[in-house]
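All protein chains but one are shown at their positions in the complex.
Take a look at subunit A:
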Amino acid sequence: MTSRRGCNGFLSSVLLLVANLLIPAAILVFATGFFPYKPLLPGLATFDAVTEYGEPPEAKFDKIVFMVIDALRSDFVYAKGSGFQFTQSLIRNGAALPFTAHATSPTVTMPRLKAITTGSIPSFLDVVLNLDEGDESSSLASQDTWLAQMKAKNTGKLVMYGDDTWLKLFPDTFDRADGTSSFFVSDFTEVDNNVTRHIAGELKRDDWNTMVLHYLGLDHIGHKGGPRSPRMVVKQREMDGIIRQIYTAMESEDHLQSTLLVFCGDHGMNDAGNHGASSAGETSPALVFLSPKLRALSSGLPSPLPEREDFQYYSTVEQSDLAPTLAALLGFPVPKNNLGALIPEFLPFWPDPRDQVQLLMRNARQILDIVVAAFGREILESESDRDTLTESRAAYQDLAHGWKNVTGLLGQVSNGEAAPVLIPAVAKWLRNAQDVLSSMASNYDMSRLLLGQAIAVVAFLTAVKTLAMLADDKRLAFVPLSGVIAAYGIMMFASSYVEEEQHFWYWATTAWFAYTGIRGLKRGHQSPRAQVVSTALLLLVMRIVRSWNQTGQKFAGEPDIVKMYLHTNPALLWCLIAAAYIWVHMNLVFGLNSLPIWLSFAAATALVLAAFTFKVAFTLEDAPELVTGFARGMLEMNFSKHAPLITRAHTVFIGLGILAAVVLAFILLRRSVSWSQSGVATLFTLYTLLALTQSRPTNIPLFLLYSIQYRLLASPPTEHSRRRPMDDLSPVELSTLILLLQHAAFFAQGGSNSVASVDLSSAYNGVASFNVAVVGVLTFVGNWAGSIWWSWAGWLMMMERCSSPRAPRPYEATDAAPARETLGRMPREEEKEEEEEEARKRQASAWKRHVAVLTVFAAGGVAAVMAACTVLRTHLFIWTVFSPKYLYCAAWSLGQHLVVNVGVGGLVYWLRAREHAENGWITGCAGKGF
């Protein structure tokens, strides 16, 4: 056995490396086929490019006030009980034309603004880019938008007040601007007052032709209190007042005579007040056009309307329809990449049918250009064999056919008489084109999908082979791992299991604890009493952990521990938080106890105090309702009471950095930073503090629960229990357990496979100017804090197990006694060296085995998700369920697996091996901390 292992040591390392390099390769290749880079038509559209329809019809407006009220769901404006009283009166008298504008998933601000301004349907990748808002590629500066067209008209300046996403999307576009950023969703008033204070002044000036306003307050109220929050109606009245202010100016001021006021939501919100996914509430924002001139179109519509479950009020249009509609109303060519269709309700503005035909034809012609750009001109000419066409090409062919009919009609009669036939025909073609092009917004590159898939499968097989070479566990030990991988793989094909993935991990982890508990009873290494008590406690803690945050899709708003006990009882919450920080403090003092006591105590106290006051100050901004007497007092008492949040965050991060550097230096200089535990365990404590800093306050007590579980699994032997539960696990089983706990912890924190559940609240801790890398790391640590915590716990458990010299392989052991006896005996000098060498080897192979297990799961998971995305690529839920899952899968395998489990894990093992060589942490007494 050992000799074979020696020969294969190098080979297995290479194979493991290959498998881990193939995983990112597979993810990348698949992603380029799944989210293809869409060729954008460059340049600005001009009227001169298309001349065959004659002179463009006259513009109806020359100025536009475009007001985005973030997350303005349709019913907020149209339903009974809305605060938009003035708007509703305008709807009744015809001066306001209301619509429900369908927003496609992902319902996040930046992709929605892209859709609104370009008329295109942003690719799913924009969600990722939405997170790195600073990314250049997401900028629309070089694209054709109605803003660019208004600027090109050169009839006035462009001004912008509100959400600074606009400034990021349109650098150097606005002549006057004041951006507001939304770090804290608890800001309901300030963020909006910063917009409103500019309006009166701007309405007096006549040097602009475009004014963009973007209000964030309503969205923030939604995130905090949901759509039924009592503040919601108050905010609606405030917004209605601003509309009244602008509308009144439009009536009274001369230079605003032909101004169009448009206000809309960029997306809606679900019943919990969040957005990102594709429920009816999230995809149904309101869209209202206002101007006294609109009375020419209609004599008014009934308002308010009774509430509707589906949120579809008045006519439903696509959000992208806004771009061609504004183009017609304001008299500029339709932006080149637009997929929207002119809203037909506005056609009567142009009494001459030829104008109506022309507007529609120009719109259609522009969309045809996109079809041609994607498929070449031959699609219009050739009548190729239908059978050889792929499904998507067939749909394009249909479009080409339709286009021929339309142009045929146009050719027959060049005067206005054909209009009654032609107008509906073009309108129908436009809708059809919109459907086809948007449903195929992604043209999957099948060869890349299959290649990515193949690479993932190879990575999986390589990992399996490596594991088979490395592990000498009994066969039975592989059964749970195989079961988890197989079940997970199957699950990926069912949308509801993807949405409710947490159930799987909770279910499997609970079963695992029961299984190992029962097995422990059978093996009888421990007294049945100790076995039963520890298993019951593990299960109890797991039960509390799983009901901490209700997550998933279906029951996301249901009660959970956070909502029922912590939100209603901030005193309890702060007691638990304080307990968590005190616990970290104790561990930190303990982990630095080779330093002089005053120094270790002072350092630990200063750092923990800084971290705790940061948490209080942060919560005061982010969720002030949670900060009550005691915590507030804590902040007041502190000498730093006026310190800005950013300084506090810097203090914590720098403090953590210094202490980590000290611990590292000790390890590298081969000294002990703690007499009682390994330096790596001290690093674990420092990570815990980082995790607390990056976690929502309500999630901090979870780490106390995790540490109870960790203690139960790995606390050192006592007279009551000679063996720890983890000693009964074989190496593969221990890695499987870590895998289960990592996933369970992610979901317990409120994570899910929905874009809406990404927690960005801690992403900007200590960030003054935007930096993609920093924000990315902070976001990742914030969302995976528990999972990373369990990675650390796993490393420590594994390393400690390998540390005991000559301990029988516990999973092979049949009786409990020998381990202790060996420990008590003092080994001779040369024996000791041999043992150390042996222990180092054990460490290295244990680490490789651990990584191999995790790689098998990561590669298997990636392959399964890819297979699901490929097979279900035409499924209704591909963009709402499976694509987000793919992104999460990429984050799991690149972030959690490669960076944390392999990268950081490798570093930790290396450090530990160094420590090992000097301090001989082989006496197996380590790990009293935690």
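Things to note:
Please note the rule applied: a contact is a pair of C-beta atoms (placed from the backbone, for glycine too) under 8 Å apart; a residue touches a chain by one contact, two chains touch by 3 or more; residues count from 1.
Note that in this section contacts and distances are computed from a predicted model.
The UniProt record for the undisplayed chain lists the protein name "Glycosylphosphatidylinositol anchor biosynthesis protein 11", from the options "Rab GDP dissociation inhibitor", "[RNA-polymerase]-subunit kinase", "Glycosylphosphatidylinositol anchor biosynthesis protein 11" or "Dynactin subunit 6". If you put the hidden chain back, the residue from A:Met446, A:Ala494 or A:Val871 that touches it is A:Ala494. Residue A:Leu521 is the one among A:Ala152, A:Ala280, A:Leu409 or A:Leu521 that touches the chain not shown. Taking the complete complex into account, A:Thr535 is the one of A:Thr165, A:Ser284, A:Thr535 or A:Ser672 that touches the chain left out.
One of A:Val234, A:Val421, A:Met446 or A:Ala511 touches the chain omitted from the figure, and that residue is A:Ala511. In the full complex, subunit A touches the omitted chain through residues 494-497, 499-500, 503, 506-507, 510-511, 514, 517-524, 527-529, 532-533, 535-536, 539-540, 542-544, 546-547, 552, 554, 559, 815.
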